[in-house]
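Down below is the structure, laid out as structure tokens.
Left out: one protein chain. Kept in place: all the others.
Up next is chain A:
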Amino acid sequence: MHLYNLTLQPPTAITQAIVGNFSGIRQQEIIASHGTRLELLRPDPQTGKVATILSTDVFGSIRSLAAFRLTGGTKDYAIVGSDSGRIVILDYDPKTSSFVKLHQETFGKSGARRIVPGQYLAVDPKGRSVMISAMEKSKLVYILNRDAAANLTISSPLEAHKNGAIIHHIVGLDVGFENPTFAALEVDYTESDQDPTGEAFKKAEKMLTYYELDLGLNHVVRKWSEPTDPRANLLLQVPGGQLASSDRFDGPSGVLICCEDHIIYRHMDSPQHRVPIPRRKHPLDNRDRGMLIVSAVMHKMKGAFFFLVQNEDGDLFKVTIEHEDEDVKALRIKYFDTVPVASSLCILKSGFLFVASEFSNHHFYQFQKLGDDDDEPEFSSTSYRSFGMENPTAPLPHEYFRPRALENLALADELESLDPILDSKVLNIFPNSDTPQIFAACGRGSRSSMRTLRHGLEVEESVSSDLPGIPNAVWTTKKKEDDPYDSYIILSFVNGTLVLSIGETIEEVQDTGFLSSARTLAVQQIGTDALLQVHPEGIRHVLANGHVTEWKAPPGKSIVNATTNKRQVVVALSSAELVYFELDLEGQLNEYQDRKAMGSTVLALSIAEVPEGRQRTPFLAVGCEDQTVRVISLDPETTLETISLQALTAPPSSICIAEMLDASINKSQPTLFVNIGLQNGVLLRTVLDPTNGQLTDTRTRFLGSRPVKLIRVQIQRSPAILALSSRSWLNYMHQNHMYFTPLIFESFDFAWSFSAELSPEGLIGITGSTLRIFQIPKLGTQLKQDSIPLSYTPRKFIAHGNYFYLVEGDHRVLGEPAGEKKLAELRQQGKKIDQEVIDLPIEVFGRPKAPAGTWGSAIRIIDPVKAETVAYIPLDSNEAAFSLAVVPFSVRGGELHLVVGTAADTTVSPRSCSSGFLRTYKFTEDGRGLELLHKTETDDVPLSLLAFQGRLAAGVGKALRIYDIGKKKLLRKVENKTFTSPIVSLNTQGSRIIVGEMQESISYVAYKAPENRLLVFADDSQSRWVSAATMVDYNTVAIGDRFGNVIINRLDPKESEQVDEDPTGAGILHEKGILMGAPHKTKMIAHFHVGDLITSIHKVAMVAGGREILLYTGLHGTVGILVPFVSKEDVDFISTLEQHLRTEQSSLVGRDQLSWRGYYTPVKAVVDGDLCETFGRLPSAKQSAIAGELDRTVGEVLKKLEQLRVTTSGF
């Protein structure tokens, strides 16, 4: 088996984000790291929307990012620390819209290792040097400068290593133009490693150390080192230094040290200031827990600066420093607002705050005010003795604030993110859908959601109005060439035409010059200010002065088809003749002297728009009933001569020629595409060679069950094609990438562009007798998301009947029943309860936190089609649900029961619980409700459940058991306790159970009914941390592991047969184990590193009638597929292409693609489709060189890649 891996939806989690002027223009941009991808986001200060400019796979893991700017420069560069053992400086080139690697310096081995730098980056604020640090010991300093030609230069590295030091954080100090200095938080372990008494460990001090880069001596010295708070986790740069022009100091310099529960200001030779991190005044909150700052940002304005720091609940605090020159007078902190917990905060100069959430959607806020003049309590270091440092080891008294709704910020935009996907299902349950949907349980805590992902573009309807009859076509037109918006809507009915004018209202008009008593075939704004209507009897040319010239069809013949552009008109007569008209310089429409007989009824016609600066387009495409398409010349010298002919598999229904810029074919010039829609619902897209008129490079796609209608429309001011069949598709360009995506909307009978003041980029369409005006707001997206909110982190769900059954649960929070109980208790004690704080929406503020071992959990029933929760059953007595299964118990005549595996008082580390339970429920109201039958105690957490031969197979801790249903309990029938780690996944076929262990990979278990035995007969020779598994066939299993690998293992069919033939299993029982395991071993047949933790894997067909593929989801929001190759030829071809691309495309972080995809084990039998698809972005010279080596044309290579994607995923 050979597989092709393709990412359908790249990870959406942002691990870090930086802000800067990366394009070198005044506008600020954001670079976000998605772990394995870099994305450039451009916020629009006017609209407050964030647009993706560029997103690129780096084939490596990004661990740190920093922006810097050389002194006096106007452009920011990005420095990337990754797992490549290299430091890379990237420059964004706006011309090619790509990142350019300016420098790549190697310093160590690849991999996220302990002593290889890459984990932390710190930049001197004046852009003179950068420090890159490892988790332990190693720190390297590079000097950045310009050469004579103003190019960025980087020095060889200077070492600032310290043996035995664990590094918590580093930051560049703001020292103005003095020698660049870096601060590091370090702990030395050499002493505590030597001291058996543990005294040294207790006394181990966290040091704040300054490293100074002496630019004169080219040397790094350890300048200063002082112990600080042992629970410090984060350093923040405090502005400092003097401006040359004035004596004023920008700030006091130094650092803010964020520690658990407080923040300290610290600088060499100056007094420290300490303030507590305020806590929520919430009656249910656990007040003993420590408060950590998780993310922070410093913002400098004219003559002032402030910090925004965020705690683990998402509360933002504004920290300010009062200073006189270099002396700090006070450190102050006050509550600002509450936003989602961020992995990075970015403040833009235009007054926006970008919150890259650590989980779920990313938010973009606009500052309303800076929290300066409100009555929020402020806590100052001056209110404590010695500025809060009287006794640095003792905590400061707790301070409190009242959380409230946003006051200083207003939400401007939200970027959808699937991160984390915890479970998923791929099913086709939507009515009128021929492809399956992906259902993903996403999110964390109270911001969780159940999302439905459908391949397609979201459509936003703005107007929908019913018409008196059923029109067969609709057009819009301007009156004059240079009108900004359309003036008329023309509707064609079977025996009439209706003209509506677009103004403040849309109303019918009569005196337009259009013929209203016949149906219309085409409408065109022609020349500078004239209009044209083609109807079966003739052509009406309405001049600007209202005068109408009419061309009448010859007697006995009528016009059956027409195509027009600004200067040309071609009509086909019922006698299968073509008549050609062209506009002359006086604005008169002239008929060409000859008519062209086609010999077969003309079904479709198309000419392209007149190219800029030309008189005419030289080609006409004609589709005839004899299943051919002919290209006919309109050139004055060879007018109406047939140039080329292409045979089709079915009669054409529509043709559309459009010039579009497809960067994979031609990067500089638009390509002329002839799109041919067939009556059987197939679309052919061919390239029309402009020199000889030949049709080449045909690509096919099945659109739907109805004959295809093609319409040329305008999307983002460039031509696009709307293809209508039983589904509507849009073929458009977005950021140099060509998309072909279905619209998620009712199917249209006809559609056209629509441009009015209120919707400049709209479309107008008809479905039946309804006229709809709509927009497509999210161009460039492939998946439309609809979400249902959840209460806690979803754990697992199953589909059964029309509903989804989902278990959700959160650790360290107080669930609803427990919360209510505690509140009642507090009320009884006569405590005053702040109801306003209790009533704050939990989606924003989260649930009250509780100590470890406390859980909030629930079972939920969801109707996925209506997108609503049908039932919600919270669990009490600190129980949390972890697994579920629908079991048809055969002793009850196959009656279906829902079994939910729960555990009470669970702790995660060390793994323990007071008791596990198997809750057995009966379905009520056709599955809309549940009735608890009984609870069965277990000795460990049941992490996986499975219906198995009319009974329940359960992985309870490390034991695999089979239960049957009893009156008061489930009855344990058989058990196997040979597993060494908890069982996390169960799959079955026949009497075989595939057991996935948390740490020990997959085991094959046979159930021998006569002897009632569960026997492990085969396992893996390697240990793997299984996170998801599914059976590919009876002997083969696909495994996703915790480190981001997908593995396919297969058992030898002979061995498998042998086991099945043994009726009692005595043979297996007495067989000798291999490698301290089962007697048989599986063979690994494929292995690939995806780079995201695999949370589910399914074997499905994604397109109607398509092949079955493996679809996986990743924790950070990845959705990808593994497609089996059908022929050996394809394997050879694509893997050779991959080899070539490996040498051509070097990773942006300097990681070797082959070693990245073989992170833990070398890649086996999988081709990296993401790499192969970069072929389309290569310069054409390189493309042809590679294609030449492969003995193919560039078009053939591109076609093959597209085919691999489209035929298997439909994307």
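FYI, contacts are C-beta pairs under 8 Å (C-beta built on N, C-alpha and C of every residue); 3 or more make two chains touch, one makes a residue touch a chain; residues count from 1.
Everything below uses one rule, namely that contacts and distances are computed from a predicted model.
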Chain excluded from display, named as in UniProt, from "Splicing factor subunit", "ER membrane protein complex subunit 3", "Glycine cleavage system H protein" or "RAB25, member RAS oncogene family": "Splicing factor subunit"
Hidden-chain contact residue, picked from the options A:Ile53, A:Ala112 or A:Val221: A:Ala112
Touch criterion as defined above, residue of A:Ser129, A:Thr686 or A:Thr793 at the omitted chain: A:Thr793
Residue, one of A:Met301, A:Val509 or A:Val908, that touches the chain absent here: A:Val908
Contact partner of the left-out chain, one of A:Asp76, A:Glu136 or A:Glu1173: A:Glu136
Contact set of chain A toward the excluded chain (per top definition): 13, 15, 35, 61, 63, 83, 112-115, 118-119, 134-137, 163-164, 166, 168, 187, 189-190, 192-198, 201, 204, 231, 233-234, 292-295, 312, 341, 343, 358-359, 419-420, 422, 444-445, 793, 810-813, 852, 908-909, 1042-1044, 1091-1093, 1114-1116
